[in-house]
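This is the structure I have questions about; it appears just below.
What follows is subunit A.
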Amino acid sequence: MNIINIKDIFIKEFSVEFRQKFAFFGIFLFAATVVFLIYKSFNNINPREWTILIWIIMLFAGLNAVVKSFLQEKKETYLYYYTLFDPIDLIVAKLVYNFVFLCSLFLIILGILSVFSGFPVKDFSLFFSGSALGIFGISVVFTFVSVISSADGGNGTLMSILALPLVLPIVLLLLKISQVSVRLLVDTSVVEDVWLLAGVDCILLGAMLLLFPALWRS
Partner candidate 1 sequence: MNNLLKIKKFVATIIIMMANIDLVSGQNYPSDFLRSTGKIYSVALVIAIIFIGIVFFLFRLDNKLTKLENHIKNEQ
Partner candidate 2 sequence: MGVKGLWWKVAGVIIFIFVLIGGLCVPLRPGVTSSQPANAKNGDTLFMNVIGYNTHFSTAQNHRAWLKLDSIHAIAAKDFFGKNENEAVITFYLPKDLPTSAKVRPLTLIVDNELDGAFVQPNALFLTIEDNPTHSSSSWTQADLTNLSVASGLKFPYRNILNETIRNTFFHVALWFAMFILLIAGLYHAIMYLRTGDYDHDIQSASFNRIAILYGVLGLLTGSVWAKFTWNTFWTTDVKLNMTAIAMLIYLAYLVLRGSSADHDRRAKLAASYTIFAFIALIPLVFVIPRMTDSLHPGNGGNPALGGEDLDHTLRLFFYPSIIALSLLGTWMASLLIRYERLKEKIFLKS
């Protein structure tokens, strides 16, 4: 593992994404439209709906963004990477990039949703630590699935089919944690949930790092 390589790939991904401003604003627009649509149809969003909405919007906006960003890569680019980098470096860089990207997406959606319907979170540390862990898990799954789909010939539909069931348990845990953090539920065992989320993250990460080199060779 080479930190400099990881940093290089990360910066490259970042510059590619932001060179095409329309793509980035597209995601922003997607989030804003969905939030506005839901706000207008509910008129008044209560905390329960708020927690559900933020994760549903996050899930689909994130999936959209990751599918789009990996569809940009061409087969030749991968071949080029293959000659340059260690597979572990590449996947870690992609993962870090996806994580940072999804985190900023989350903050944007949080901002838009808060403008329309307030910010009901009472327990900040629980909410943000849970969210960070959850987004990390989601980005691990998305990165792994995007690698599988790109190896399968760049099929975006396949990616959403594979990714959605895999992230469901993470999203369910996230929903519970955020519902506790807005004081909808009182649950003394929520710390266990956070630890469980961290555990799931670690296992998924380990599996990805183990499996990726084998996949990469094809």
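Quick notes
Throughout what follows, a contact is a pair of C-beta atoms (placed from the backbone, for glycine too) under 8 Å apart; a residue touches a chain by one contact, two chains touch by 3 or more; residues count from 1.
If you want to know what made the cut, all candidates are chains of the complex that A comes from, given by their letters.
Keep in mind that what you see is a predicted model, and the values were worked out from it rather than measured.
Contact annotation for this complex: of the listed candidates 1 or 2, subunit A touches only 2. Against candidate 2, the residues of subunit A that register as touching in their complex are 144, 148, 151-153, 155, 158, 161-162, 164-166, 168-169, 172-173, 189, 192-193, 196, 199-200, 203-204, 207-208, 211, 214-215, 218.
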